[in-house]
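Heads up: the structure comes next, in structure tokens.
With one protein chain held back, the other chains of the complex are shown just where they sit.
The block that comes next holds chain A.
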Amino acid sequence: MNRNTLFGGAYAVAFFSFLFGPLVIMVITAFNSSKFPRVVPWECFTTGWFGELFGNQRLMDGLLNSVIIGAGVVALAVPIGLAGALALSELPSKLRATLYTVLILPILIPGVVLGISTIVLWGQISRGFGAGGLYNGYFLTIVGQITFISAYAMLVFIARLQRFDATQTEAALDLGATPGQAFRKILLPFMAPAIGSAAFITLLASFENYNTTVFTVLSESTFTTALASKVRHGTDPSLSALAVIIITITLVGALTNEAYQRRKEAEMGGRASRSPLYANPVTRALTHPGVVFAILVGIIAVVSFAGSRHDSSMCEAAVLQEKLDRQEELRAAQKARIEAEQKQQSTLPKSNSAFGGAFGGLGGATPAPESAEPAAPKPESPSAFGGAFGGITAPKLEE
């Protein structure tokens, strides 16, 4: 029993470290001033990588492009997906299966193929009709992405529509609603949660898409393509800073959603399911999803502001100074050694290597060569290494 829980605990720890370990490491590296993303050696706590990230013009331009393209994709893919789902639900079952396969196909086709075929097709069209204005990265990327992203949206809508009671629409018609009114007042409100999810999924899918976008975006770049080319040139902790931002946004979204779900559940269920949190007016107000969101955003704002005021330049300067000092030290040592060598060369022409003394010293247990003997009693070591090893072996030589 005890062994089981021990094993279970260990397994849980291993599992969660596997899941979240990389994220934790990444977050830590975002605040280390080291030029390469790493945790040890820790140099200085810094918020400078965020500045570095926001200062990267190529990434920021890509972000703006991603937002524009994402908005376009959401605005087109969601209605297209909804229309497709509605069309499917109206068809007789045989036709439905066929059309379903056709509509789902773009998901199964590799993104690379979609990207290339999009530029080929629209290249033809723009040349053929002289509509050269259409042949730009924004338009092509939106068109290329919605070919498969609208199918994602459609899947979301199909799942929701399956739970729709068609007699609701009939009842609305029977009560005098026009088909348009029945759609707006009955079906759309029912679909609202699915429209929300579909918008979210399509936005994410558009944002993170690489395979298709890298072709269709032409000379422009989106956030993802810019990021990919940056990584190709070597990584630095500003990418960790980006990860911190994304993780934070995700956490805020998840916590707000959780507060919303719990509240909804408490409202749906009877009094019994209500926790004392909802009974007290203060905690009740505090756990309102809007308030939770506001508090989280407030905390982030304060932390960001404090972070932006944090100046690690002193520490970094100190680290730099330390490095310089050390460099200086090494240089001095080297200089000393070279001088010593030059001096030695005049007195001991045979030992011309820095290791000469060391090996000579080690070899002291066996009958030492004559020439080494005078070097041993010398208080000054010819090299840093020579001194160290020489020091160890020196007593043996004196025996």
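Just so it is clear, a residue touches a chain if its C-beta (ideal position, glycine included) is under 8 Å from a C-beta of that chain, and two chains touch if they have at least 3 such contacts; residues count from 1.
The working rule: contacts and distances are computed from a predicted model.
Per UniProt, the protein behind the absent chain is "Spermidine/putrescine transport system ATP-binding protein"; the candidates were "Dihydroorotase", "Succinate dehydrogenase cytochrome b subunit", "Tryptophan synthase alpha chain" or "Spermidine/putrescine transport system ATP-binding protein".
Residue in contact with the omitted chain (choice from A:130, A:176, A:234 or A:276): A:176. Among A:93, A:167 or A:219, only A:167 touches the chain that is left out of the view. Summary of contacts with the chain left out: across A:54, A:100 or A:190, the touching residue is A:190.
By the touch definition given at the top, chain A reaches the unshown chain through residues 165, 167-168, 170-178, 181, 185-186, 189-190.
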